[in-house]
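To keep things clear, I will list the structure first and then write my remarks on it.
Here the complex is missing one protein chain, while the rest keep their positions.
== chain A ==
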Amino acid sequence: MANLNLNIAKKNTYDVIVIGSGASGGWAAKEFCDRGLKTLVLERGRQVKHVEDYPTASKAPWEFEHRGTVSLADKQGFSASGFMREETKHWALPDDEQPVVYEKPFRWTRGYHVGGKSLLWARQTQRWSDYDFEGPIRDGFATDWPIRYKDIEPWYEHVEKFAGIAGFNDNLAELPNSLVQPGFELNCLEQHFKETLTKVYGNRWVISGRCAHLTDPQEIHFQQGRGRCLSQRQCNRGCNYGGYFSSNASTLPWAAKTGNLTLRPHSVVHSIIYDEKKNRAIGVNVIDANSHEMIPFYAKVIFVNGSTINTTAILLNSTSSRFPAGLGNDSGLLGKFIAWHNYRGTANASFDGFKDKKTAGGNPSNAYIPRFRNVLRQETDFLRGYAVGVGGGRGEYSKQTGIGDTLRDNLLNRQLGNWNISAWMMGETVPTEQNHIRLHSDLKDKYGIPQIIFSCDWTENDVKMVKDFREQMQEMFEKAGFQQIRTADSKSAPGADIHEMGGVRMGKNPSHSLLNEWNQLHACKNVFVTDGACMTSTGTQNPTLTFMALAARAANHAVDELKKKNL
């Protein structure tokens, strides 16, 4: 028996375990495999192989028997079925997979399959600057970031080179240049808006949003098996060309080619195993999603990349005599200071001009205004600020009036409409201790894992910021000569932005944070968190690029430390 256990332990032992196969987990896996470490990637959902598991990627509208609508039978067991589409229903999560408790409203989007949300993301990749990293210390909230822009800058470059980023060198202090391939140009209306804002304000810059699309693939991208983006814009079904970055198209197949990767789908992580004698984590308890059997896996280093909320929950569920309140939770802050992005504000308008112009082809990105509020100094009655996503265009429409021959002729007679523009707010939320998640003491999911309780809400600061966004958009649209200007507050629940962050935040001081400057738990150095859970503050940028850069940086640090026998 003892021998048998030893054999299992040996068979289930790797150099590194990475929990989660999304954007940040995929990056950790790639770095470890490249540097020769035997790496186990645990994914709780099913396998999704690049191309072969994208059943709808290159289907035209008429190839869907319900033209996009999901059948009542397929909606059974999905409480969020209102958001389901026939094109993407295979990514949806059935309610019974992981029931949770919403103490306050929250919308939690999960990607439970290999690749995670890297298949579903908006692919926007703006860098952070020190105006973001220095936010908490300047404005007196959260805790000081233990890193600055110079620490992450080479890793942004590392990630951008491999992933492939389309954009321009905008030369802005608040949004440092990325390593770019040719960007998608602004259209006539966005260009006009840009010129107006530049002239009127002098600190509001409309740029083309940098995005993880290949416009000029290089040898390193061909080696990944990826090709140029063809502007198909059905990205959230998976891309058969590998035109945009996902774990499935990029990091995971790359890691697999080294021969060092073991990818185990259907592996729900229950907890991290802490050895009280060795004072370190020694492995991970996995529940096989099919057999519901608990199986331990062992490694010298453990990376937790299960997505913000799950990563935090796994640590909370990893209790021991040394860590009765969750692994590494000496500060008592594990699960607290959850934050996200404020996407409540929207604005749109039309423009009665450029009648002789139109767009052609397809833009998988959009225009973008980096944060312009409170950048150099505090100047409003709320903290921080917001970036703005901007999308303009000139659609074609056909009249739908009449019946019979008239209706048919109307429908077939498509005409160019007016130019329209819309804008959406991407606000920084200020993390507070009250906004937290915790584990339920009784309720469990079907794997026997405690259910997560969400207790997150908007603050007065968020409400003031929405108001300012609406006023400023109204003003900017007016200055640009737009008509039919409408602004709105969706009052959506937190989490609708799918940018939840925090819970296991980084910081200099172990009594005010969980992770150090290398994303290691202060109190358990061989456990790293490099997904959204590590974020001390949220910035305004779509966060995935920063998660990926932090993951690559931390993974390389872990390998260096292993080589020095420090881990």
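The rule is short, and it goes like this: contacts are C-beta pairs under 8 Å (C-beta built on N, C-alpha and C of every residue); 3 or more make two chains touch, one makes a residue touch a chain; residues count from 1.
Here, contacts and distances are computed from a predicted model.
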{"item": "Protein that the absent chain corresponds to, by UniProt name, given \"Sulfurtransferase complex subunit TusC\", \"Gluconate 2-dehydrogenase subunit 3 family protein\", \"Amino acid/amide ABC transporter membrane protein 2 (HAAT family)\" or \"Peptide/nickel transport system ATP-binding protein\"", "value": "\"Gluconate 2-dehydrogenase subunit 3 family protein\""}
{"item": "Residue of A:357, A:444, A:491 or A:563 in touch with the missing chain, whole complex considered", "value": "A:357"}
{"item": "Of A:46, A:66, A:292 or A:446, the residue in touch with the unshown chain", "value": "A:66"}
{"item": "Full-complex contact with the absent chain, from A:119, A:186, A:327 or A:552", "value": "A:186"}
{"item": "Contacts of chain A with the absent chain, listed as residue ranges", "value": "58, 60-62, 65-67, 69-73, 184-188, 190-191, 228, 230-232, 234, 241, 354-363, 396, 398, 400, 403-405, 407-409, 411-412, 414, 416"}
